[in-house]
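Heads up, one of the protein chains got dropped from this complex, but the rest are sitting where they should.
Chain naming follows the written order as A, B and C, and within any one chain the residues start at number 1.
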Amino acid sequence: MAPLLEVRNIKTYFQTQDGIVKAVDGVSYDVNRGETIALVGESGCGKTVSALSILRLVAEPAGKILAGEIIFDGVDLLKLSDEDMHKMRGARISIIFQEPQTYINPVLTIGRQISEGLEFHKNMSPREGMQEAARLLKLVGIPHPERRIYDYPHQFSGGMRQRAMIAIAIACQPQLIIADEPTTVVDVTIQAQLLELIRNITKEFNTSLILITHNLGIVARYAKRVFVMYAGNIIEYGSAMDVYHFPCHPYTAGLLASVPRLDEPRKVRLQSIEGQPPDLIAPPRGCAFQDRCAYSIPQCLNEKPPLQEIGPNHYTACWVSQKGTRPWQK
Amino acid sequence: MLRFIIRRVLWLLLVLFVVLLITFVLMHLVPGGPWDREKALAPKVIEALNKRYGLDLPLWRQFINYIGGVLHGDLGISYSYSDRTVVSLLVHGLPKTLTLGVLAFVFAQAIGIPFGVAAALKQNSPVDYASVLFATLFASIPGFVLGILLMIIFSVTLHWLPTSGWGSVQQVLMPVFCLAALPAAQTARITRASTLDVMRQDYVRTARSKGILESTIRVRHIFRNSLIPVITIAGPMLADLVTGSFIIENLFAIPGVGRMFVQGIFARDYTLIMGGILFYAFTIAFLNLVVDILYGAIDPRIRYE
Amino acid sequence: MTAQANIRVATRPHHTLWGDAWVRLRRNKLAMAGGIFIILLALAAIFAPLLTPYTFAKQNYNAILQGPSWTHPMGTDQLGRDTFARLLYGARTSLAVGIFTQFIVICIGLPIGSIAGYAGGKVDNYLMRFVDVMYAFPDILLVILLRSVLGGSIFNIFLAIGLVAWVNIARLVRGQILSLKSRDFIAASRAMGGMGRHITWRHLLPNSLGPVIVSITFNVPRAIFTEAALSYIGIGVQPPTPSWGTMIQDGFGLIFAKPYMLLFPAIALALLMLAFTFLGEGLRDALDPKMRR
Partner (left out) sequence: MSWIPPGMPDYDSILGQDWAFNPTKAQQLLAQAGYPGGKDLPTIKFQYANTGTNPVLAAFLQDQIKTNLGVTITLEPYDSKALSALVNNKQYSWAFYGWGADYPDPDNWLPQIFMTTGGNNKQNYSNAQFDALSTAALKELDNTKRLKDWADAQKLLVADCPMVFLFYRQTFVLQKPWEKNMVTTGMDGNAGDTFLRNVYISK
């Protein structure tokens, strides 16, 4: 069965004063119906830009999607007319943003901002919209929804605002939800509740979910497949199990090592990956991770390793591991 | 909300009282009295006049009488227009000053906001540069200089418009334009800046992610937020227009409150001066109060519980 | 070590706030044009004697009300005085008024604003009510009253205009300090034992300097305009010191006969105010941290 969404070799560049930033430089991934995948990587590796590219929300004139295709349910979104794209956004693909504080309009009531999408896509009347908004707020676990729809964002706590964001995203029962770091802003307890909520919703409505995060801890629990991004490229992807237990890229191994583990003795020093992500304006020739990689070989410096299958449905872009050795494996 | 209004109204009354007090003191400090004329009046005549208008009483007594009068709505009789009460003079002058002020205000918003918005939506386009240039040009030329330049062009050379007077439409055009030029420019600039700022906000991107039409996004999300700063300056701006028009009234010889007020100062017409200041101070304070209340309406975050 | 060599250092050369502001200001052509015009005008005003043989007071009765000619580039007034010379010397008055009033504005506005902002509570309330009173006054009318009381010497004009114009600075500084006070770095400084005055002086004021400078550059044209308006009504600077306002006032009487007498000072005033506005805008964009690239 063809995947719901196929992102093929997307290139999204940004024109800045200091030069062209290659934020997303040839990224491909796919999502099946009802499946949850995770897009993982340090901040600034292009996760969010790739998500925004799907919805064609990249800020014009600075940012442009130069190449690639985004096949969603058999249709290439990049070829769609603006008018059709409007019909797609919110109705069939929606997005949950990271900062509930700034991503909700402070001067409109919460109910109004939820019913907006419904009024446009399902041409409900404002009254019906508000009732549906109340139902959605109930669904996402906000008490006394029928009163709360008339409240303003500043009257909601951080966690509740994020729940409202989720309500906005699921309003028209989209087929695909992109969750861009949905829980980074809230504390751990609320984080768990929100993720559970999102998972139940995706299960209930058989919605596909792209979970974008830099927090590897939650990825294992929620995503079936994991795509690790670094400097605008996918450098490793596979099932969560494979990637967690047999990381085939030094960067993935480094990421996993830096996650503090409960089962380890407390005295062990926290590990971190030295150095800074490369400058995306003039990325180095060869592998982008080379100057931070402890196992780099001459070939890494000159040639950019392509993604190659290293195990069943497990791909990596690293010369060292493609030669069959994984020195970073303990 | 009501408690807030009452508190503000009380403050307003106190501010008015203090303003009147300061004016009263300043007024009496200014050299020369109402009765001094080139052809000196006989001392006895001056004495009689002072008695008639209560100027022989000690100053603090006069002030208390005046405040007493104000509370009863009696602003006293003008010295220079000896048969007219100050209230009737104000009522005579008010329509002209208010028309000037309000027309200029409307003109300023009607020109400022669209220009500002257009410039923001089409940033770095010819529209943007034109509007910024227009805004800066008119923001820097003082009203009465602009008035003079217009007069030279339209009255002296082209003879299209009369240079002064009141009543016909032609007589209103130039004064209103001069008065409105500065506020129009300021409105355009602030609208442009705030619209640009709002367009970069994240909630606009959320709105776009819902797929709703760009036009709806503009009205419901962008303008609803970007017009807040415009409204906050609208109140003081209207107050400035109504009270600042006296230079334009002088230039175009329009018998409004402003012109009367300035003549009042030169004629040492104490009751007229006090009446004028009362009108101006009240307008400014009242309009500021209106803006604060309005402000709560448009920006829920500022609701005064 | 070749790997290290071809990696560009990601960080930019470190600029101080003012260094950065200067770089951005220089890039803003309009602001530069404004700045240069002001400096040129100031120089012309200072070196006026070199630029024109005439002085502002030298009367020449057989050259009364002449149009612009080679001998008198901008014509002459009712007493045969050269308009161009009066413009230059007039520029001294206008610039002096514009700049010196700001000292008074700062001396009064800054302390009141910062005390109100920092002290808060009752003090803030009373100070702000006092500011409301000053704000309720129609400013030019207050200046007229003050000017009539103080008399016409140029220092009284500074005082009169300054006494009225400090209100905006006070409100601005208070707003700045209120918003800065809640920021974390103030709490941090307080946590390290910073005393009230120290915090205000070391942290709050420097940070609110940006908008204050910007508002001053906008206040200068306002002050010049006020002085011109005063002279226009007839109670401006005492003759024989020429000021553009008095020149406009004199010229206004002959608007139909000799419009040029009015045109030159009017255009000069407009250009000077334009220059200050451009400069002000350029400074605002340059000093606004959000605009930092």
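Points worth noting:
One rule holds for everything that comes next: a contact is a pair of C-beta atoms (placed from the backbone, for glycine too) under 8 Å apart; a residue touches a chain by one contact, two chains touch by 3 or more.
Everything quoted here is computed from the prediction, not taken from an experiment.
Counted over the whole complex, the shown chains touched by the missing one are B, C. Of the listed positions B:3, B:37 or B:159, the one in contact with the omitted chain in the full complex is B:37.
One of B:266, B:282 or B:295 touches the chain omitted from the figure, and that residue is B:266. Across C:33, C:57 or C:209, the single residue that touches the chain missing here is C:57. Seen from chain C, the chain kept out of the figure touches residues 57, 59, 78-79, 148, 152, 234-235, 238-240, 246, 250. Those residues of chain B that touch the chain absent from the view are 30-34, 36-40, 42, 266-268.
By definition in this document, only the chains that are shown with their structure count from here on.
Among the inter-chain contacts, the highest number of C-beta pairs connects B-C. In chain C, no residue reaches two or more other chains under the touch definition. Across the complex, chain A meets chain B through its residues 55, 57, 85-91, 94-95, 97, 99, 102-108, 113, 116-117, 120-121, 152, 154, 165, 168, 171. Looking at the complex, you find that chain B touches chain A at residues 201-203, 205-213, 216, 220-221, 224-225, 228, 298-301. Interface residues of chain C, counted against chain B in their complex, comprise 30, 129, 132-133, 135-138, 140-142, 144-146, 148-149, 221, 225, 228-229, 232-233, 248, 252, 255-256, 259, 262-263, 266-267, 269-270, 273-274, 276-278, 281.
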